[in-house]
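Have a look at this one before I ask anything.
The complex is shown incomplete by one protein chain, all other protein chains being positioned as in the whole.
The letters A and B name the chains in turn, as written, and every chain counts its residues from 1.
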Amino acid sequence: MTDMKTKKSSHQGGHGHHDKNSPESKALKKTNGKHPGNNHPFDPERRHGKRRRKHSQWGDVWFRLRKNKLAVIGMVLASVLILLAVFAPILTPYSQETQDIQNQFQMPSWEHPLGTDNFGRDLLTRVLYGGRTSLLVAFMALMFSVFVAIILGAIAGYYGGMLEMVIMRMTDVIQSIPPVLLAVVVSAALGSGVWQTAIAVGIAGVAPNMRLIRGQILAVRGEEYVEAAVAIGSSNIAVMFKQILPNVLSPLIVSASMGIGGNITAISGLSFIGLGVRPPISEWGNIMTSGLEYIRRFWPMAVFPGIMIMLTLFAFNCFGDGLRDALDPKLKH
Amino acid sequence: MAKYILKRFLWMIPILLCVIIVVFTVMYFTPGDPAMAILGNSYTPESYEAKVRELGLDKPYIVQLGNYLINIVTKFDFGKSYMNNRSVTTQILERLQPTLIIGAVSVLLSQLIAIPVGITAATHHGKIQDYTVSSLCIILAAIPGFLLAVFLMLLFCLKLNWLPAAGITNWYGYILPIVCSIFGPLVSSCRMTRSSMLEVIRKDYIRTARAKGVSEHDVIHKHALKNALIPVLTMLGMHLGGAMGGSILVETIFTVPGLGILMKNAIYNLDYPVVEGCVIFVSFIMSLLMLLTDLAYAAVDPRVRDQITGGGKKKRRKKAAQSMEGIAA
Partner (left out) sequence: MKKYLALFLALVMVFACTACTNTGGNAGTTSRTLTIGTNNDVTIPFDNTNATNVNGLGLCYDRLTYLDPYTGERVSNVLDDWYYEDNLHLVLEIKDGVTFTDGTALTGEDLIYTYSDEVARGGNNANNLSNFDWDNATVSADGLTVTIPTFEEYAPGIVSLNSWIENKAFDDVHSVDDEIWWDTVQGTGPYYCVEQVGGAYSTYALRDNYWGSEEYEFDTITFKYYSDLTALFIDYENGAIDVALNIGSYNYEQITSGNAKDTIAKLEGDGNPISLCLDYSRVEAWNNPLVRQAVAYAIDVDSLGVAGFEGLYKNNGSVIPETASYYEYVGEYEFNLDKARALLAEAGYADGFSFTLLTYEKYEDMAVALQDMLKQIGITVELDLGQFMPQLKRMLAGEADAIFLNGTTDNNGEPSLAYNKFITPTDNVPAASVLDAGWNALIASSYSLDAAAREKVVHEIQESFYENVWQVALLEKCEAWCYYDNVLSADFEAYVGGVPTFRVLK
């Protein structure tokens, strides 16, 4: 019997006639003519017979992310917030500067969905424009952190030696200063304004990201594909950017998406002390700070920006969590 | 081991010196004129010149930095406040106690709560406890600290009149600031404990322990916990440092006479010596704490301990092996 089976199976590969209902042919159908060696019984993706045309890494990540309900909520919410910020001027008929002091502190109404602030300006408009500023500064701070972290981390990880030591010690020094105090001191030094606040908040985020990148680079440096690239004569920088960085990006992305929440909190905190972005430029933090003074007579001014901040933090935290789980499936399964 | 500890402590010195230099330099370039600030209404060009000379502000950057460093290192003297001419060191030491108390108590309490909760969530992964804890963590992480502080104040002080709204004249006054400071470290430690436990539980050695028949309680508490807690422990220093830095917001709202308020007022009044002194002081404490947690980490985790001291042992073993080979050959 075994011989017969073996004989039959030796006729596979499309040569000649074969029994359509034999287990082998059924298996063949399922694999659509591909080599049976590709059939992995223990591959969870194929256990139920599903198949993938492209086995892309990012596709897997996206798939896992979609399955995570909380992450999806976070993603959707974050997109909504970003859209609100981008399209703020179109969404509201009021200008954020028009004052109407005699009508200050109006409670929410059809005319003013969130009410008016202490200058009689429409609060919804201020909050929308404030979102623009807050998100913009948060992203700018993030860009700054990541940019500097990549440069420093790459240099430290790749070149090593004296350069690495100097960079690591400087990072130790910066990390010795509590991040809030660091942001405060730098903000006091640079003054108030959008890019100044972005740098002040971004500086605290450089160190952990830099260590992350350096760690990843150190881990990956000995890998074969790097050696291969060096062997065929690519310059150091090309190797760094083309081979190494794409592989170290995933923890960086996670850190970045979680970092936005921290940045927004830091920016609002700076406004509270009197640094950061100052009026009349609206920003959730400084609307809230002025609003806290009036909280007993007019709660909307402090509460609504606070709700926006909470929603933003919630959205980016969920998204970041989901992203981290998606990028590292071992944890969940 | 002792050499390692000594080395770490010695490394702290240049780092702290660099911290002083960095902070001084950043404040040096901050706009604002302290001589003007002190003179205020009684400004005349002559008195201004005199004040500048008195404060030593006309000397070049290097000289000022040098004087500042020398004063700190030799006399522990952070200079004098521009606003009220009192020694900065005296003021810092005066205000240290409330900040330290709030920081230490809130971080300790947060760990006491976060670790068991994180463990429970991890051991009941996928069940209701896990979901509750995770959701709570996510929600709490989204609330900005000062909004929570004001809300709590309005609730407990105004509506319920249970607690004083400001000051720490009796110990009730500490409750709200501590509660507000707890949430940050609480949430992050809880999530870290949970994910760390989840990771450890799936490790092979846990499976081995279970297979060997060790009780579940022992598996969790004796084997898994120790390994899972290591990353949490290393964060302890950072949490304390963060609590001391974040005290600015909490202290402002509840008028706790600590370092945070001192710093805030100093920034507002451009009182640079006080700002520099506070930041440097807090950085000192934070470096020390991080060093201690690192050492504790090394003491607790035998793998790290081996790495530190094991260089010697490995060499000896290798030599022994080689000599054995030599004999065999």
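As a working rule, a residue touches a chain if its C-beta (ideal position, glycine included) is under 8 Å from a C-beta of that chain, and two chains touch if they have at least 3 such contacts.
All figures in this text were calculated on a predicted structure; none of them were measured in a lab.
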Inset, instruction - Consider the whole complex, including the chain that is not shown, and state which of B:Thr25, B:Thr90, B:Ser135 or B:Ser215 touches that chain. - result: B:Thr90
Legend entry - Residue touching the undisplayed chain, where the options are B:Leu57, B:Leu158 or B:Ala299: B:Leu158
Inset, instruction - Identify the residue among B:Ile5, B:Cys18, B:Val52 or B:Ile101 that touches the chain left out of the display. - result: B:Ile101
Inset, instruction - Based on the whole complex, identify which of A:Pro108, A:Gly160, A:Gly191 or A:Pro251 touches the chain you can't see. - result: A:Gly191
Legend entry - Listed residues B:Val150, B:Val200, B:Met238 or B:Met286, member touching the removed chain: B:Val150
Inset, instruction - State which residues belonging to chain B touch the missing partner chain. - result: 31-34, 36-44, 47, 50, 80, 83-87, 90-91, 94-95, 97, 101, 104-105, 108-109, 112, 116, 150, 153-154, 157-158, 161, 164-171, 174, 251-255, 257-258, 261-262, 265, 268-270
Legend entry - Absent chain, residues of chain A that touch it: 97-99, 101-102, 104, 118-119, 191-192, 274, 278-280, 292-297
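Going forward, only the chains that are shown with their structure count from here on.
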Inset, instruction - Could you please state the distance in Å, as a whole number, between where the Cα atoms of chain A are centred and where those of chain B are centred? - result: 26
Legend entry - Residues on chain B engaged by chain A in the complex (per definition of touch): 14-16, 18-19, 22-23, 26-27, 29-31, 138-139, 141-147, 150, 154, 195, 198-199, 202, 241-242, 244-246, 248-249, 252, 263-264, 267-268, 275, 278-279, 282-283, 286-287, 290
Inset, instruction - Could you please specify the touching residues of chain A with respect to chain B in the complex? - result: 70, 169-170, 172-174, 176-181, 184-186, 188-189, 191, 261, 265, 268-269, 272-275, 288, 292, 295-296, 302, 306, 309-311, 313-314, 317-318, 321, 330-331
